[in-house]
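Presented below is the structure to which this report refers.
Here the complex is missing one protein chain, while the rest keep their positions.
Every chain is named by a letter (A and B) in the order it is written, and numbering of its residues begins at 1.
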Amino acid sequence: MTAEPLIDTDITPRTDGTDERRGRFARLLDSDIMASFLASKLTVLAGFVTFAFLIIALFAPLIAPFNPFDPAQVFLIDARDPPIWMAGSDPRFLLGTDDQGRDMLSALFYGLRVSLLIGGLGVLLSALIGVTLGLIAGYAGGRIDALIMRIADIQLTFPAILIALLVDGVVHALLKSGGREDTAFGVMVLSIGLSFWVQYARTVRGSTLVERNKDYVHAARLIGLRSPQILWRHVLPNVLGPVLVIATINLALAVITEATLSFLGVGLPPTQPSLGTLIRIGNAYLFSGEWWIVAFPGITLAVLVIAVNMLGDWLRDALNPRLR
Amino acid sequence: MSAPLLSVRKLRVEFATRKGPLVALDDVSFDIARGEVLGVVGESGAGKSLTGLAIMGLIDPPGRIVSGEILLDGERIDHLSEDRMRLIRGPRIAMIFQDPLTSLDPLFTVGDQLVETIRAHQPLSAQAARQKAIGLLGEVGIPAPEQRVDSWPHEFSGGMRQRVVIALAMCAEPELIVADEPTTALDVSVQAQIIRLLKRLARERGLSVMLVTHDMGVIAETADRVAVMYAGRVVETGPVREVVHAALHPYAQGLMAAIPTLETRAVRLAQIPGSMPRLAPRTRPYCAFHTRCDKRFEPCSSIAPPVTRMGGREVACWLHEPVPAGAAR
Partner (left out) sequence: MLAFILRRLGSAAIVLIFVGVLAFILFRYVGDPVNQMVGIDTSIADRDRLRESLGLNDSVIVQALRFLGHAAMFDFGVSYQFKRPVAELLIERMPATLELSLISALLSLVIGIPMGVASALGKDRWYAKLLQAVSLAGISLPTFLIGILFIYLFSVTLRWFPSFGRGDTVKLGTYWTTGLLTSSGLRALILPAMTLALFQMTLIMRLVRSEMLEVLRSDHIRFARARGLPARSINFRHALKNSLVPVITVAGLQLGSVIAFATITETVFQWPGMGLLFLQSVQNVDVPIMAAYLLFVAAMFVAINLVVDILYLAVDPRLKTTSKAH
């Protein structure tokens, strides 16, 4: 008989062996991942929307009709103009203006930029913290591991939004920042970074534990390779997939967190508005019928988050077909 | 020979994939007579378990039966509705699976599961069903069945759980049991007990058994007849003695050489070099075994061998078949 496993539970078909002979990258392109991406029109749409939003965020200063941060371009007399398809609109402002006379469309572009930048940096920071702590916990074991994972457990007790609120409040108190404007951005990134590291840490720790006990790691240690090298070369590549999935889903969460804090009035100030700040501003005018001030940033935020979440869902399914 | 209890005719099962269908079973035919134990043997992925699932009507999408027939007592059962099929599963055909640890619902007591199964098929009161459950547990060799009937699945050892699984399969008094690798997941010491139990039940109750295994040794000891599968096809069927001692198909010969006997146990078992080909998108226009076969000649790589009947045996191999003119290019 052959070296094939003797247990015959496997009733799923295996395809011809051609797939295995090609390079890694070629396989990725032709793999189930790519196929599942193209198979779902919705996922393609989500990818397209996300990409478009990223482009808009990146080039906001170039494509926005106005600079909403430039006092020379903002006039209170233009305040609360409706979108151009409504009576009393101003043709210069496609989507109307907000309470200070800023062009909604431009404010949206810049708000998207701020939201995505904070979300992205926050995710980066939390991944950095989480992956590092996870590697340390998994590799060091013992008390260090117990301490890190205990803290992670306790942090999980609190919803991330609460942690972010708390960090935000504490940092502002410590900085005694009377004018919050200069520090608000950094504080938001820090709040998000400190709120979302746990999931990375747990995943990475798990993989590290598995890898650590494999023979080649023992061998590597015997021939004198140092721990950081082993971690870097062997453990990291294995956890990149899950980390990417977590990061994608967390990008949506980070954007929501930022928007929520800004909406609650502890995030970004109106002079530097993110989507959440714009919604906060607009919410005040909901009852007076100026719905566009809240609707456009609200819709933009919703579409952005749904699109990113769909990408995250798809990525998770594609990387782990068992969950489908 | 009287009419067989179960007859599988030219069964073909395909799996739909993104790249088109893959043939998992192709032209599979065999019979099981009443009271007969048919051993189905082959390596992983040969289609043994899938054949069992096909008989039960339990192939889930993306898999499906594309053509062929499954006849139970002369009636087709391969295209019945789920509701009609439910009346076959249990009272006519039962199936037991490989892993007794996962075959039982962990959240219900053994008694609950037995009583539920009995009452799904027979109009018995809860009390009568419970008595019957205790009787069944006793019959499959569970000690102190009156007490153990209220135990949870996790309170049984692996071998005992497989006995419970067999009792569950017997609940509705089936005529045929499809046993899919019933001993693979068990300790070696327990395997023989379970096989003995199945043999005893078959004898006492006149049950037919389709015993799926990769272990030729088990089949040699248990089965009346054997079907050897390779790459989704039946390559040889025949009475177990004849096949074991004088297999016709080169693959079957290789398998038989791999049966450990007292003499060969110490030495390295015979191996067939190479591995089974993976699933193909259509019927192979050649013998699937020819790449590993040391007796191959011209037709093997260009035409699939048909099934030839030789007395009580059947084989699909060009060695036992007149080669059609023009095949040798």
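Everything below uses one rule, namely that a contact is a pair of C-beta atoms (placed from the backbone, for glycine too) under 8 Å apart; a residue touches a chain by one contact, two chains touch by 3 or more.
Being a predicted model, the structure only gives us computed values, none of them experimental.
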item: Candidates A:P71, A:P159 or A:P228 - the one touching the absent chain; value: A:P159
item: Sole residue of B:T102, B:T283 or B:S302 that reaches the chain not shown, by the stated touch rule; value: B:T102
item: Contacting the left-out chain in the complete assembly, out of A:D103, A:E211 or A:D313; value: A:D313
item: Touch residues of subunit B, complete complex, unshown partner; value: 56, 58, 82, 86-91, 94-97, 99, 102-109, 116-117, 120-121, 147, 151-152, 154-155, 157, 165, 168-169, 171-172
item: Contacts of subunit A with the absent chain, listed as residue ranges; value: 150, 153-154, 157-159, 161-162, 165-166, 168-170, 172-174, 252, 256, 259-260, 263-266, 279, 283, 286-287, 291, 294, 298, 301-302, 305-306, 309-310, 313, 323
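Following the convention adopted for this analysis, only the chains that are shown with their structure count from here on.
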item: Computed distance of Cα centres, subunit B from subunit A, in Å; value: 51
